[in-house]
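Quick one: the structure is below, questions incoming.
With one protein chain held back, the other chains of the complex are shown just where they sit.
Order of writing sets the chain letters: A, B, C, D, E, F and G. Residues in each chain are counted from 1.
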Amino acid sequence: MTGSNRFAERLTSENAVFASIDHQTGLLVGCRDIDPTVLKSNILGLAHLARILDLPTVVTSSVATGPNGPVMPEISDTLPDARFIGRDGEINAWDSPEFKRAIEETGRKKIIMAGIVTDVCLMFPAISAVAEGYDVYAVIDASGTWDAAIRDAAVHRMSQAGVKVATWASVLAEIMGDWRSPKGRELGELMSSRLTSYGWVVDGFTAHGAS
Amino acid sequence: MTGSNRFAERLTSENAVFASIDHQTGLLVGCRDIDPTVLKSNILGLAHLARILDLPTVVTSSVATGPNGPVMPEISDTLPDARFIGRDGEINAWDSPEFKRAIEETGRKKIIMAGIVTDVCLMFPAISAVAEGYDVYAVIDASGTWDAAIRDAAVHRMSQAGVKVATWASVLAEIMGDWRSPKGRELGELMSSRLTSYGWVVDGFTAHGAS
Amino acid sequence: MTGSNRFAERLTSENAVFASIDHQTGLLVGCRDIDPTVLKSNILGLAHLARILDLPTVVTSSVATGPNGPVMPEISDTLPDARFIGRDGEINAWDSPEFKRAIEETGRKKIIMAGIVTDVCLMFPAISAVAEGYDVYAVIDASGTWDAAIRDAAVHRMSQAGVKVATWASVLAEIMGDWRSPKGRELGELMSSRLTSYGWVVDGFTAHGAS
Amino acid sequence: MTGSNRFAERLTSENAVFASIDHQTGLLVGCRDIDPTVLKSNILGLAHLARILDLPTVVTSSVATGPNGPVMPEISDTLPDARFIGRDGEINAWDSPEFKRAIEETGRKKIIMAGIVTDVCLMFPAISAVAEGYDVYAVIDASGTWDAAIRDAAVHRMSQAGVKVATWASVLAEIMGDWRSPKGRELGELMSSRLTSYGWVVDGFTAHGAS
Amino acid sequence: MTGSNRFAERLTSENAVFASIDHQTGLLVGCRDIDPTVLKSNILGLAHLARILDLPTVVTSSVATGPNGPVMPEISDTLPDARFIGRDGEINAWDSPEFKRAIEETGRKKIIMAGIVTDVCLMFPAISAVAEGYDVYAVIDASGTWDAAIRDAAVHRMSQAGVKVATWASVLAEIMGDWRSPKGRELGELMSSRLTSYGWVVDGFTAHGAS
Amino acid sequence: MTGSNRFAERLTSENAVFASIDHQTGLLVGCRDIDPTVLKSNILGLAHLARILDLPTVVTSSVATGPNGPVMPEISDTLPDARFIGRDGEINAWDSPEFKRAIEETGRKKIIMAGIVTDVCLMFPAISAVAEGYDVYAVIDASGTWDAAIRDAAVHRMSQAGVKVATWASVLAEIMGDWRSPKGRELGELMSSRLTSYGWVVDGFTAHGAS
Amino acid sequence: MTGSNRFAERLTSENAVFASIDHQTGLLVGCRDIDPTVLKSNILGLAHLARILDLPTVVTSSVATGPNGPVMPEISDTLPDARFIGRDGEINAWDSPEFKRAIEETGRKKIIMAGIVTDVCLMFPAISAVAEGYDVYAVIDASGTWDAAIRDAAVHRMSQAGVKVATWASVLAEIMGDWRSPKGRELGELMSSRLTSYGWVVDGFTAHGAS
Partner (left out) sequence: MTGSNRFAERLTSENAVFASIDHQTGLLVGCRDIDPTVLKSNILGLAHLARILDLPTVVTSSVATGPNGPVMPEISDTLPDARFIGRDGEINAWDSPEFKRAIEETGRKKIIMAGIVTDVCLMFPAISAVAEGYDVYAVIDASGTWDAAIRDAAVHRMSQAGVKVATWASVLAEIMGDWRSPKGRELGELMSSRLTSYGWVVDGFTAHGAS
């Protein structure tokens, strides 16, 4: 993909695949660039987005039997049909043949990627995939790392390499495209359930019978 | 209550009443001293604490038919049996005869209080109740206000007046007293569901079959 | 005033006097513990509160013909009838016989005080007045100083000396007492005009015809 | 537009159009990357800039009859002649034929864009317009979003795609070009009315008769 | 203890006991009011202080076989002779007869206390012990909790109840009393090994042969 | 000293002594609760205050031949006549007979104290002196320590023990008392030379011939 | 200049010109992205750098007879021989023929630029000069603006346009090139006089006779 149009291309429920990389309890507890409660809510926001839109989803973990621990149980609860790839060693998921094949088999060239930690499990596969022609949306608020300065360095590095740094609610909005779209209502409800202050606006609006 | 022992007295499920004051959508959206998603989770943490312990609960709102909006629907969903007092004007809930009578009728002298905003709907009744001999736990992380400097000023003002400034998880821990207490397991689950990073520790622990 | 009840006493439009101390342009530009636009809005919030409630008001400046500059013009525009005391030297307004007499002549024992800078022009007269039996509300978000650490030190010092550290919106709420009070509507409009996010809630509420 | 000169091109009152996108009360209350009072002042700073310079202005809203709520009433009060496009569904305003036509009809290729939230209602149309040859100034301090990290990610994404990330006072200064320009005095007054600390400098200067 | 002299009394290696409360891995990972690497270094600073001064030490844990996990292994490595009390349920260590007896048996009335989390495992026993006549130094930078606002609330609550809020390096300095004291050199080395920037000063000083 | 009046007593050039405690280069470089350039300027602000007012001054250092290093040379340059006490071991300056005698010999009961670090070299002697009837102004912005949380804990501890937590410019203002006082002009110049933004106001004022 | 080598080119005392743009008191007081005392020290650091290296220097001001006020007097005190251009209207200094000619006449293609405010008086001429083939070092810590978010947006915008975002001490180091260079000692002294913590290191080093 060349030229500035690449940046204006749109995520759709037909061209995107969701990759959840190493959202594991032993890594999640180390994140200090975002509040844990907000991080968990954003990760599940992406998972529910994928479910509502039937996005092909690949969930992968890194040595889950060790201290990294299991993938957040709510991810598999939300996406029971997701392709699950347990990696026993590859730190860059793109180095895992199974993971890469799982992405390739979707036939989709736009990857919505989130992972823990931002500067390894998200940054490495994001840069690798872009180098092989994929359009990667690195969702940094559904990812996390040791502190904010480390996240910011990874944001610079990914932007430099052509990765699109994104946030979960803007990914939802880009795919939703239109409030009147078939999944508009469901995605609107997902937004107000996860973007708490927007949820309070909706509650207030509804209570006063103004809908 | 006099002397330093007052501070060492313990909240128990027999001596405490929970007062939720003006947790209304139109006020909640204005809070900027705490992340909205964390604030909502903490408020519901207190509500579920009251439910698990059958704490007498008084929920009050201020002119809910106006812009302040309805009480967060999840509070009444969680505490359907709570005494609900809709105030039509009194800004200090302690000035509402119904609210004060609802507290008095519980016969309990320790009030777990949270409200929006911290420097009005929590601070005023907290200071008023202390002046009339109550022992008030002002739960500042299940309350919120326009910004952190305003919260800190209210914390100074309440401490000066003898209010015990508290936080929701420490209120839970004080009442729980012992992990082996009858409600220990339920309260432990409430903690790990609301204190996200502790929840990840529990998930990791459980997954590795070490319980 | 003794005992914890002092803290539970209420500001009313009959027992309070508003003192604006050195809100002068040359000092205001030095404030860095609060955003200038928010500080100006909060100061004028207090001024309009005094006007709506006809609170006796004393406005004083320190060597206004020098670099400290004039009092914010909007204060006199808002409170044309306020007693204006131009001090030519006294740094602690309480050392100015004219200022102290202006307060005493109101016969009121509760002083709503705000000034620039917090740790001098507010703190000194606040502590002096408390030492002479007044009940002082030091409104720190309608005051300002060189940085937040200096403000926090002054908040500790004033609390230690018995000054009630307050914020402008909680002063409004304490005096208003009840939304149905005669000035309730006017004070409500003042709140939504100055507490911007609350104003947006009111605008949304009004637009949807739900009032 | 190619080459580094694109970045040195100047906004003028002849080549720029102002687009206010979704400055709606229900979205504004969710913004937490900037103080609400400062955000409102900056948005109205841009609106008054457009009015003073008779800039063609397109104001659009997203499903204003729903929880997003009405456009900030002060925008239409300030720009009664602005083209108003009520979108019933398109999240990216650039997808609304009416909105795009309204921009095209101005014949102007430089768009001063601000919107709520930054990472959707500003970022999407900004990137789309740049991809179609427009020169877009994305005014991030007259826009807002859920938190600062989300804003910073959108700033990286827009810079990467060739959008000029701007701020309202620098847009004013770029168009004003010269204090002696016909609208110099009016724009100078707008600056000191909205940039509060500069306003205090002007008040001090004026009071001491040094102009 | 009464009167202001209580505050001027000194910690000595003869009158103090060190209590490490729930420094357990499953709780430590949740702390976000202090950097984990700094927290660990401060905790071990206190442990090494106790070792160097042969302070009687009581180490206690809360349900260590569960998710709270083991006490930081480095504490027992550093203080192999410490009295270890594994509590199976009591959340307030002061409620554990074994723990309280372990403190009482030292015959010492000054307790250097640190624990995770600050607002429960440190605050509860600190306030309880003060109520029973002990002089408690609550070491907040060798303790930790979910976020800084929760820590600050606990600091207010403990100060209100007469607990001395302290920090590890000031506890070291108070006990050391004099650089020439018998343990002066060892404690000085402990300071420079744990207060990193002071260590760099010492390294520079030593390298330039100026000692 | 008892009763609230103690807090309203005034520093004067006749009742105050300035104590600079351990403002040594090896300790200053470790301060991270305040910018070094601002800290140095504030310390020298106090030193010049003492010189202008001929305040009796005691400068003391702790093991200056070791890594703590020499006292900031500018202090002795500014206060060549200050009593200098080089302590060879006492960490709490109040434990040094020479230091305590130097204070006592001034016959003054109000001590303006600043030192590095805040939670040891300032806090210990401040609390000790208050316990022996002195009125201590602990100038926290002419002191410094390892980080802001440690400073805040020391501020709580000192307030609890009756120390007056102060800042250098408010100490200057309290002693100056009146702009027309004999030293008013000199102290005004000291303020504008050290409070940079106030200095710019004065420069602007002077340049426009408005004095 | 093309290719990555442009970025590796070095500032020297033969190829650089220093441009101080609108360092005026009325604008300086508005800066809130950097502490005023640090900003003043950094600006004078650059001015002394230019003096020590005899760098051709152009100092310009914008409508200095109005509220913007005079240029910081210390700049002309430090650089009495600098070309001074008083602009009566051009906001972008590059639009002032006199200013541009003053730069051109130096025959130097590398411009060390600093100005107030960052997003106007520094950003505009920096981008304009790069577009005309100059290599511009925009010294952001000797510049300032209304808040940090506005500065960061300007940093993105200038980087996007090919401006080298710099800081005053790195500009000094780049030109100094070698501690043994003729001006090495003088520039080293400038560094330790302005970089306060480095100054303390040097004072400690010198005091211990280790030079």
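Note that in this section a residue touches a chain if its C-beta (ideal position, glycine included) is under 8 Å from a C-beta of that chain, and two chains touch if they have at least 3 such contacts.
Note that the coordinates shown come from a computational prediction; the quantities given were computed from them, not determined experimentally.
*Asks:* Any idea which of A:E9, A:E74, A:D95 or A:E186 touches the chain not displayed?
*Replies:* Of the listed residues, the one touching the omitted chain is A:D95.
*Asks:* Hey, which subunit A residues sit against the chain that's not shown?
*Replies:* Interface with the chain not displayed, on the subunit A side: 26-27, 29-30, 32, 62-63, 66-67, 69, 88-92, 95, 117, 119-120, 123-124, 127-128, 130-132, 146, 149-150, 152-154, 156-157, 159-162.
*Asks:* In the full complex, which residues of subunit F touch the absent chain?
*Replies:* Touching the missing chain: residues 29-30, 32, 35-36, 147.
*Asks:* Applying the definition given at the start, please give the residues of subunit B touching the unseen chain.
*Replies:* Residues 201, 204-205, 208-210 of subunit B touch the chain absent from view.
FYI, only the chains that are shown with their structure count from here on.
*Asks:* Between subunit B and subunit E, what's the gap in Å when you average each chain's C-alpha atoms?
*Replies:* It comes to 30 Å between the two C-alpha centres.
*Asks:* Counting only Cα atoms for the centres, state how far subunit C is from subunit E in Å.
*Replies:* 42
*Asks:* Which integer distance in Å separates the CA centroid of subunit A from that of subunit C?
*Replies:* 48
*Asks:* In subunit A, which residues are in touch with two or more of the other chains?
*Replies:* As it turns out, subunit A has residues touching two or more other chains at 29, 35-36, 197, 201, 204-205, 208.
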